[in-house]
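Complex shown without one protein chain; remaining protein chains in place.
So, chain A:
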Amino acid sequence: MSTSVNVVFQPLNRTVQVEKGVTILQAARLAGVLIESPCNAVGTCGKCKVKLDQTSRSSIRPYGLHHLSPEEEEQGYVLSCEAEVLGDILVDVPSRSHGTELKILSHGQSVEVTPETYFQKRYEPKDDRTFVFAGDELVGLEQSNTEDQKYGLAVDIGTTTIVVSLVDLGSGQEIASASALNPQSLHAQDVLSRITFASTKRGLMMMYSELINELNRLIERVTEKSIVNREHIYEVIFSGNTCMIHLATGKDPAPLGKYPYIPEFTGAVHLSASEHHLGVSPFGLIYVPPVISAYVGADITSGILASQLHQQKGITLFVDIGTNGEMALAVEGKLSATSTAAGPAFEGMNITCGMRAGAGALEFFQIEDDKTITTKTIGDQEPVGICGSGLLDIVGELVANGVIDKNGRFVKPESTLLPASLKERLQLRDGKRVFQISRQVYLTQKDVRQVQLAKGAIRTGIDLLLRSKGITSDAVDRVLIAGSFGYHLRAKSLIHLGLLPDSFDGKIEFIGNTSKTGAQAFLMNQSLRKEMEKGVTEIEVIELANYGDFEQVFVRSLGF
């Protein structure tokens, strides 16, 4: 009896032969068919569902169906990461509902730097050639005078999105920029599942090569846009969190996923661009800024540089609000840093109607004085889900307006004085209380709990980081919020949520994607690299879990 079976994927009509017992997702990966699997086949995200016809349904073993609604089950949906193939089947892969267009923040606060680039060019008229130097070393020769064609790339490799910025190394001007979804996120959304995915050689290769391919596509886009010859791109800065930096350079991130979380690769080096198959000058180099720790990455180093945190007078707190709330505190120029596991709620994951910041995502929500509701979605269309900034807005406004009590519970509509316009939105769905936002989109009690956990984690990080330096929150002079949320976030919501202390009111600045702008600064001035390489070793990294009362502080931070 044969043990291999055929799996056909529609609508691509691609067939793959696999051993009985492999999952549909494994088969898809073998066939090169993309099925989104943000939790990387752990069976918790429910996003990898595919549809089977009647006959196929009897040829699989479905396993846990708990992430599917009864209707979905009825229609023949199964979780592809759990369903094992037992016979020939036909699989219908749903098209990705939100497309690939994401709203990606690519601008941010930057610093003026004097150009002092690592690469130099010198034209020799006598033999009509241009010499290319990397540092002091002659690395290449180019025909004729190309002195004024000298470019570099600042690359922000985010967990969810990547931004590539093409910079004129002469003037420091950004010539073009392009962004895309980090392709790795389709296989594994958060940092930890990505580490797990990369724990096999094949997985690591896949993560690495998919990213490099996407970078090359983006490089093509920025050069096409600007008619720059890719051969004249000499240096590339890779900024990103520690795990992304590992994956982008093909290094095994496994040590980051296990206590005591020691990174194998700590940046502050040059790598060959051609060895990493980047479509730039054959003697191009990649520079990776120094990494601070396993969970405080090169993106924060870039952020410190872009915001000049280490030069600030007084007390400044820098917070990157994301899956890993990374933060740094500067007290008269002395830096300490920490990070906290906020989980993926801010990316719209683990939220019933959550989604990435793509078209149709609700990104703004406000309850007006007359208690009517104003919302805004990306692309100004009918809302189909909630993205991170929208989520924080919604919960923040509901807390401020008494729809959610200080413990995080929806109030009972019958026993409150809520205005009718809000009261009528508190409805029951499958016996559970929800807040109905639009026809399709609603917020559940469980979603509020997820927000509580995420914001509680960040607030705990802030409180303990301040405390470790003997500082109270009202002594903080400035609060800089960086990160992919960037300008979409509103200070008001962050304070209503208690994600930030009340006393930060009026001191908050949103500084955008400083991972990119910091990378640009690194690109333009090589002395800054030495400065930051040294600076980073002086940053005190605080390990929150080692604080005896971490748990008490966390629990206290959960309420509103």
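Assume contacts are C-beta pairs under 8 Å (C-beta built on N, C-alpha and C of every residue); 3 or more make two chains touch, one makes a residue touch a chain; residues count from 1.
Following the convention adopted for this analysis, contacts and distances are computed from a predicted model.
Peer 1: Identify the UniProt protein name of the omitted chain, choosing among "ABC transporter permease subunit", "Cobalamin-binding protein", "Pyruvate dehydrogenase E1 component alpha subunit" or "CbtA family protein".
Peer 2: Cross-referencing UniProt, the chain left out corresponds to "Cobalamin-binding protein".
Peer 1: Would you indicate which residue among A:Pro183, A:Gly322 or A:Gly408 is in contact with the undisplayed chain?
Peer 2: Answer from the full complex: A:Gly408 touches the omitted chain.
Peer 1: Would you mind spotting which of A:Ser226, A:Gln308, A:Gln445 or A:Ser503 touches the chain that isn't drawn?
Peer 2: Hidden-chain contact among the options goes to A:Gln445.
Peer 1: Would you mind spotting which of A:Gly203, A:Gly343 or A:Gly390 touches the chain that isn't drawn?
Peer 2: A:Gly343
Peer 1: Of A:Thr130, A:Asn182, A:Thr196 or A:Ser281, which residue touches the hidden chain?
Peer 2: Answering carefully, the residue with contact to the hidden chain is A:Thr196.
Peer 1: For the chain that got dropped from the picture, name the residues of chain A it touches.
Peer 2: 39-40, 42-44, 63-64, 66, 82, 192-193, 195-196, 199, 254, 257-259, 341, 343, 407-409, 432, 445-446, 449, 452, 545, 551, 554-556, 558-559
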